[in-house]
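Supplied in C-alpha cells, the structure appears directly below.
After this line comes subunit A, so read on.
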Amino acid sequence: MPTLNHYLLLSAVLFAIGTAGVFVRRNVITILLSIEIMLNAVNLTFVAFGRAMGSADGQIIVFFVMTVAAAEAAVGLAIVIALFRHRESLNPDMFTQLKW
Partner candidate 1 sequence: MTPLFIAQIVLTLFVFVMLLGSAAVMVYVERKVAAMLQQRLGPYLVGPKGMLQPLADVVKLMFKEELRPKAADALLFALAPIIAATCAFAAFAVVPFGAATTFFGLLDEPLRLQVADVNVAVLVIFAIASMSVYGIVLAGWSSNSKYSLLGGLRSSAQMISYELSYGLALASVLLIGNSLSLSDIVNRQAGTWLGVLPRWFIFVQPLGFIIYMLAGIAETNRAPFDFPEAEQELVAGYHTEYSSMSFAMFFLAEYINMVTVSAVATDLFLGGWHGPFLPESLGWIWFLVKTGAILFFYVWMRWTLPRYRYDQLMTFGWKVLLPLAVVNLLATAAAVLYFQ
Partner candidate 2 sequence: MIIFYVFAAVAVGASLLVIAQRNPIYSVLLLIASFGALSGLYVMLDAPFVAVIQIVIYAGAIMVLFLFVVMLLNAPHEETEADERRHILLRSGPLRFGAFLAVVLACELGWALTRGGESGVFAGGSTTSVAAIGRSLFTDYAFAFEVTSVLILVAMVGAVVLAHRERA
C-alpha cells in the first residue's frame, strides 16, 4: 500500500522536474508547461495530505489552485502571443532589453 511518504516523494520529484524545465529550456511555451508541472506537483501534495488528515480541505485548495493555474495560463499565453508578434521568436533571451 502506498504510504503518504510515497506520494510526497513523487511530488518532490515532479516539482524538481518542473523547476529544471524552467531553468533549462529556451522556449517560453515550454517554460510555461514546466510551471504547470510544478503546480501539479503541489496539487498532489495537497490531496495526499488532505487524505492523510481525513478532511476535504486538501481537495478544496486543489480546486482553487487549478482555477488560478487556468487564469495564469491564459494570461501567460496572451503575453507570449503579444511578444511573438514583435520579435518573431519564442526564445526568452531575445527579450532582454526593455524597449521594443
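As a working rule, a contact is a pair of C-beta atoms (placed from the backbone, for glycine too) under 8 Å apart; a residue touches a chain by one contact, two chains touch by 3 or more; residues count from 1.
Regarding candidate selection, all candidates are chains of the complex that A comes from, given by their letters.
Predicted model, so just to flag it, every value in this text is computed and none were measured.
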Quiz item: Out of 1 or 2, which chain touches subunit A when the complex is considered as a whole?
Solution: 2
Practice problem: Using the touch definition up top, name the residues of subunit A that touch candidate 2 in the complex. | Solution: 1-21, 23-27, 29-30, 32-34, 36-37, 40, 43-44, 47-48, 50-52, 54-60, 62-64, 66-75, 77-82, 84-85, 89-91
